[in-house]
Each structure stands twice: as structure tokens, then as C-alpha cells.
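Removed from the display is one protein chain of the complex; every other protein chain stays in position.
And now, chain A:
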């Protein structure tokens, strides 16, 4: 599974992207967040308040209960501020 990070989520984690293989019990975005938060202090800081982090699965915005599967591209970022 390819994970991408943007804006302050990327800065706190210190990575723009990483390839991960979460355990089988990780089935949705919320589960993935909980698992990623255990990967290191940067990850823990970035995901300390999951309500401040938004997600996209395969380049579509996705809610916390959206399913994730091996091979997906999942991105995490703050609420968007374009325009």
C-alpha cells in the first residue's frame, strides 16, 4: 500500500511517501491511521488528533470508514486551503 503525506502531515512525519504492509485487521482509513500512528514519534505527532487529518483513497476524498486494501494509494493531509 502506497501512503502519501502532504503539508504539515508530511512535515511532522518527515516523509512525502512510504510503502507499507499493514496487518490484515486494518480494513479502513480510521484503522490505517491508528496503525500508522504507531510507526514512530513523527507519525504519532501527525496523527495525534485524527479529526484534523483528511484522507483520500486512490485520489478521491475518503471518510474514516472508507475501506482500504493492499495496492491502494492512500493520502493524508490537513483540510484543504486552495483558491
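We take it that contacts are C-beta pairs under 8 Å (C-beta built on N, C-alpha and C of every residue); 3 or more make two chains touch, one makes a residue touch a chain; residues count from 1.
The definition used in the following text is that contacts and distances are computed from a predicted model.
Comparing "Molybdopterin synthase catalytic subunit", "Protoheme IX farnesyltransferase", "Glycosyltransferase family 2 protein" or "histidine kinase" against the UniProt entry of the hidden chain yields the protein name "Molybdopterin synthase catalytic subunit". Taking the complete complex into account, A:56 is the one of A:15, A:34 or A:56 that touches the chain left out. Take chain A: the residues that touch the chain left off the picture are 4, 6-8, 56, 59-61, 75, 77-83.
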